[in-house]
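Removed: one protein chain of the complex. Kept in place: all other protein chains.
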Amino acid sequence: MKPLLTTKTLSRDFGGLRAVDNVDFSLMPGEIRAIIGPNGAGKTTFVSLVCGRIEPSAGTVAFDGADITRLPAHRRVRLGIAYTFQVTSIFAGLSAYDNVVLPVQRTLGDGRGKGAVRAATMDALDRVGLAQRAATPAGQLAYGHQRLLEVAMGLALKPRLLILDEPTQGLSDAEIDSFIPLVRGIAKDATVLIIEHNMQVVMELAHRITVFNAGKILAEGTPEQIRGNEAVQDAYLGTAHG
Amino acid sequence: MIGEASSAKVHGLHLGIVALLLVLNFILPDYHQSLLSRILVLSVFAMGYNLLFGYVGLLSLGHAMFFSAGLYGAGLAVAHLGWSVPAAFAGGLVCGALLSLVIGVLALRTIGVAFMIVTMMFSQAFFLTILYFAAWTGGDQGVVVPQAGRILHLGALSFDLVDPTVRFIAALVLFSICLFVTTAIIRSRHGRVLVAIRENEERTRMLGYDIFANKLAAVVVSGTICAAAGAAYALLFGYVGSNFASIQYSILPLLWVLLGGAATTLGPLVGTLVMYYVIDITSFYTSAYLLIVGVFLILLVLFFPKGILGTIRQRWLGWLP
Partner (left out) sequence: MAFGPHLLLAVLEGLVSAAVLSLTALGLSLVFGVMRVVNIAHGELFMLGAVLAWAISNAVGGPPALGFLAALVLAPLIVGAVALVAERLVLRRLHYEPQATIVATIGLLYIIQQMALTFYGPEARPVPPPFNIRIALPWFGYSGYKLSIVAASALVLLATWLVLTRTRIGLVMRATQYDRETAQAFGIPVDRVYAGVFALGAMLAAIAAVLIVPISQAHYLMGQDPLLLSFIVVIIGGLGSLRGTVVAAVLIGLSDGIVSMFFSPTLAKIIATLIVAMVLVFRPQGLFGTPTR
């Protein structure tokens, strides 16, 4: 099986700081891969390079065999890479419904009837449990629901790779508990790349874990392998919260 | 929020306004009928500006150049080249469309304050160029568009655009078409995307939308509508002059839209109407009418950023388009 996403010697500098350092990364279709690591390890920078929000200083990114390094972000989204923001980025002035319509109307392409748009939108909202709140202005939703709205928008893109950047941050325990089956459900149709600090979520969900530290990949493996890895424990798990 | 009001209500409202305006043609005394014709054409200018400013959130300080492209394109075509009214109007539109395409490609590389300055600079250069080529454009004296050239021939019928009633009807037709067009754009999928770009550009990009292409389309449509207003102005009022290309005519649509209510369909008309009458009344007392403009701008931006219809929509009539 060919990898869905690969990066080769991917790097990014900010002035004198090497935020992402020569990263070779590979992701198989159908995986749920978690990226963990201390703050400032370069996780968000890495996924931003993958989805095209920022440009690399060096290296390449390939998606489904094709080199996308020079491709602008919106074209990558059209290829099937969806990204949910670490800091919630929704349309606060629009209703939850109108938020999700935007990705839906694009993926349905040829302006098929209003009925199809409505159905697809409500479906995405329903999957994250926000169907009741479709008419609420997004800015008035509780923080946890806003995070879920982000996920709904990602889902509505019908992505092949869904990148979740710290999705459970700010969610209550109950919300996190219902989040886990949601992601499992998503993983049936899409490959999931999830940045997380919450170790319980990571251990339960991830097929494989990639550990970042200081811009490099420190270790990669199954949850058990990572749990037992001493270098990881020193760098991260030992002093981690969550 | 867009799209919430039913089509019936929105179109009903717009048709009602158009009908009201039509009736006014027959009731108003000559002076006000003439003034209202002018207001209708200039509110089309404001509508074009509103599309970019209200819905996309791009504040241009250079829209005078698009209005003037239409103005000079149509006016000079009749005065120097003897073109017919429809051809001249089309010529003005093409000038506006081309100019806005070029300017859009360049100016959209900048954001925020830089965009404002760049549009202002391009418009200034356009204004100075008009002065420089005074041999053709009449410089700051301007050019009179001969009355003989302002007769619209449609098949067997002739409409003399100099006649006040014909002129009013023509202005109203232009206004109605542009009102319908801008409303259709705003309520379409493309319109939603424009608002999304205004609300959260990065998010919209990450939903797969080509931000540059969408913004460029908006600039071109906006510029073309403003050029339509300019072309109509030349043909209906018979005069093209450089003051329409000056920075003042970039500030005025901003003022009209802010006053009437940005991101409302009828705001441009309301703003232009109110401002014209305010200046009309105060001109009895002082010739320094730009003082009023200045005061209004500051008061609006400080206390009433939503403008008249925007405030009404927020407080009472949430369905107002």
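Going in written order, the chains are labelled A and B, and every chain counts its residues from 1.
Criterion: a residue touches a chain if its C-beta (ideal position, glycine included) is under 8 Å from a C-beta of that chain, and two chains touch if they have at least 3 such contacts.
The structure displayed is predicted, hence computed values, not measured ones.
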Neighbours of the unshown chain, displayed set only, are B
Which of B:Leu15, B:Ala114 or B:Ile281 touches the chain that is not shown?
-> B:Ala114
Quick one: which of B:Thr129, B:Thr165, B:Ser283 or B:Thr311 touches the chain that's been left out?
-> B:Thr129
Which residue numbers on subunit B touch the omitted chain?
-> 59, 61, 106-107, 109-114, 116-118, 121-122, 124-125, 128-129, 131-132, 251, 254, 258, 286-291, 293-298, 300-302, 305
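The definition used in the following text is that only the chains that are shown with their structure count from here on.
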Averaging only over C-alpha atoms, locate the centres of subunit A and subunit B and give their separation in whole Å.
-> 44
In the complex, the residues of subunit B that touch subunit A are 1-3, 189, 192-193, 195-196, 199-200, 202-211
Subunit A contacts subunit B in the complex at 51, 53, 72-75, 77-78, 82-83, 85, 89-95, 98, 101-103, 105-107, 111, 153, 157
